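With one protein chain held back, the other chains of the complex are shown just where they sit.
Up next, subunit A:
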Amino acid sequence: MLRLSKDEAIRFLGKQGILAAFVIFMLVFALAEAKFISADNVLSVIRSSAIIGVMALGVTFVVVSGNLDLSIGSMMSFSTIVVLDLHDKIGPVLAILAMFSLTLLLGALIGFLVGYLRLNSLIVTLGMLSAIHGLTLTYSGGKNMDISDKSSWFSFFGQDSVMGIPVPILIFALLAALLGIILSKTPFGRKIYAVGGNGTAATFSGISRSKTVFFCYLISSFCVATAGLIQASRSLGSQNTVGQGLELEVLAAVILGGASLLGGAGTIAKTVVGVLMLGFIQNGLLLMGLQFYVQFVVTWVIIILAVWLDIAGKRGKLWSPLA
């Protein structure tokens, strides 16, 4: 028999608890509902996770650098509305370019405020969540946006498949590979870990904290624009609130993957695992016949559980009066 002391058990829970819970969850659901692990269902889960997933890739950069980004949901709404509105006016290519430029501009603004002015990222991005929402509504006049020509090639990003694989999944996979390499293999990636792990020590090593954080937000906004493109292309029409609440789901996925909210830890591969976990959990609950809205509650429970297990594992106790 494997024997663990209480401390070891807690450390194990902290490190692998989420994964263990996920495996148990999958087993139970697979046994209860055969459809759950059918190829169709698995593909559909991954596909519907792609939008969350693409944004989670960017947020991983921000979180590893020791910051938060709560503005991504409303930023995605913004980019979706912009591209759908301009599609009919200036054509898809220019519309996509305009959408990426404007979204990157927002990312740059946040990056400037958090990176160079050293403002608290929680406050800045929480404020941006509201400000960008206002910007979107002002732009659209509160109306929903639609593309008139439903046969536009613009639908490629959200609706087509290449060699049997849905394009959103391809985009997610390619972007994950690219950003995974940047974070784990390049000098820039190394600096992100240093800045998030100990910003002062990074400064003492000649690394520009401001620049590093700035580029993390730029990457995050690029991912948001990409997610917005998939979303807009899939529906060819959108409401002003399409991204509402996604920031928490994305954050849940990133934390579930093991990135530390304190910064300095987390990888793209783990985030991808976190995204898939979240997707399968939500899908499983739906298959069980629970209402769609239950997932909001479940997402919150998952965040709390993941954060708790993370610190419990670090301090080796489930509760401690210190820290």
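FYI, a contact is a pair of C-beta atoms (placed from the backbone, for glycine too) under 8 Å apart; a residue touches a chain by one contact, two chains touch by 3 or more; residues count from 1.
In the analysis below, contacts and distances are computed from a predicted model.
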Considering only the chain that is not displayed, what protein name does its UniProt record carry among "Sugar ABC transporter ATP-binding protein", "Ethanolamine ammonia-lyase large subunit", "Succinate dehydrogenase hydrophobic membrane anchor subunit" or "Na(+)/H(+) antiporter subunit D"? "Sugar ABC transporter ATP-binding protein"
Looking at the whole complex, which of A:Phe29, A:Phe100 or A:Tyr193 touches the chain that is not displayed? A:Tyr193
Touching the absent chain: which residues on subunit A qualify? 181, 185-187, 190-191, 193-194, 197-198, 200-208, 264-265
